[in-house]
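Here the structure comes first, spelled out in structure tokens, and everything after it is commentary.
For this depiction, one protein chain was excluded, whereas all remaining protein chains were kept in their positions.
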């Protein structure tokens, strides 16, 4: 099964990120696929991911603040809403079923690998522009889409998690975000953006963010 | 009729803003009330206000990025949505009825008085924190609520504009924003925040933003 | 006498700014040249310019924070130093001679036209990137260079002000800033940056900043 194509920039950046395979095929991911991942590792990951999503929502809000057009503002704002209304409730529900209540979730100490990724993306967005934010978000948003797409139908104890990202809703979001990125690049840099030094800077940001995603899975494997 | 109270901070800041009356009783406002404002001045104002609202939505998105709690993120994000779905469509509709289409709206050159206010608020938010943003937004959000409240039922050619801000929906939003401000102050500075130097800095920001709002009305009076 | 050329971007942006002549030949500037500018207008301008320089120094510091290379950091930091050690002491000295002490300077209320320019530049820099900051600074840094160059040797009551900007030190700074801009553009966008949509966005930022500089001179003419 070939990897999904969420747009021109994504396909290109993915090729230039040395750790893309290490990220999308990390032992944590394989453990989700074949059901061998210990539950406590999954719950550790979920608790950290809850904090991650709060910072990710902040990042997309910053993107709305840094957008250039009303359409970009609306797209970024819609993603904030989707995070708050789709992904976060899933976490809260699963955690609740496992006996982790909202207060415990909120009180989780943020792991260094978690901090590293979200602050890298947010800081890159503050210091750079809208494109820097998108290049930092992309490994997460689109990588989870690619992983979900590959793991679709695996069943097992993590089927609910898998189907969240494999589902049509999330896959459509990936195509929309891919199109937002491609549009934002052309809007600022023209159709031949891939030849510019700026393209290398953005590819490097995507690659570094991918590296930090590997660290995030590893944190899950290492456990609490 | 006494002025509405949208919260402790608002009541305090309003008292400390020397130009509050000049803002809320500006000849432009009185012209809306008694119907003497020339239509072309109103349309000039509306066109500028459309650009204003885009920047205001960006500002509230920045507030979501700078929020400290999930509840603050959600409140700020909801305001972005309200701006995009309540205030902006009103502008587009009224302008359309008057023969100003969306493309013309988008192409409007931003007046200096317009730039001055929005960039002052946004920059203060970037350089400062969540509270600086709220103190910069407040004269607009809550001042329009106070003006709407006072002008309620005035009728005349500007009744639709007046009732937008006089209406229960907008008035409820003002109470919510007032509560958001009060809560954010206590969350960071404790219940006695009013005695701190930080309170004076925020009151000064509110007062300066109020002065720039006077400039915005004046731009409307001066016309295109 | 032809206008000085401080670099490729400057020459291009100047051509695309409709109000460049209105800025560099504003009645306030002509009044400096031929000595007819009333002293009180000059002092009003100087007091405002003092506040302006503080914000300008903040802007160049932000540029250092947003720089991409060590050389860019050093160049921006050196400009902060130059502002603090060359331009600001001149203001303090002249004001002191005229009976305006440092405390009075500090207590000056910032005029709206002053706020408008500096917040536009700073906010554009926060929301955008290093290039946005440079495009916002350029009308001031390089425009004063061009004005100083044209007014060199005019003599009269404002000779000291004129020679500050006409002098070799300031002219060298203009060439350095022009080279910094050209280098930063090529570093990010490649040698053909002028053909990209991004170039139009930056030219527009330069043009808007130029318009706000006209407002700054006008504030000087209108007086306190």
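For clarity, chains are labelled A, B and C in written order, and residue numbers in each chain start from 1.
Just so it is clear, a residue touches a chain if its C-beta (ideal position, glycine included) is under 8 Å from a C-beta of that chain, and two chains touch if they have at least 3 such contacts.
Quantities reported herein were computed from a predicted structural model and do not represent experimental measurements.
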Report task. Give the residue, chosen from A:57, A:100, A:122 or A:173, that touches the chain omitted from the document. Result -> A:122
Report summary line: Among listed residues C:11, C:61, C:159 or C:221, the absent chain is touched only by C:61
Query raised in the report: For subunit A, which residues lie in contact with the unshown chain of the complex?
Result: 58, 110, 112-113, 115-116, 119-120, 122-124, 126-127, 208, 211-212, 215
Report summary line: Across the whole complex, the chain not displayed is touched by subunit C residues 54, 57-59, 61-67, 70, 73-74, 76-77, 80-81, 84, 106, 122
Report summary line: On subunit B, the omitted chain is touched by residues 65-66, 68, 126-129, 132, 186-190, 195-198, 201
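In this section, only the chains that are shown with their structure count from here on.
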Query raised in the report: How far is the middle of subunit A from the middle of subunit C, if each middle is the mean of its Cα atoms, in Å?
Result: 42
Query raised in the report: Per the centroid of Cα atoms for each chain, what is the distance between subunit A and subunit B, given in Å?
Result: 35
Query raised in the report: Which subunit A residues touch at least two other chains?
Result: 65-66
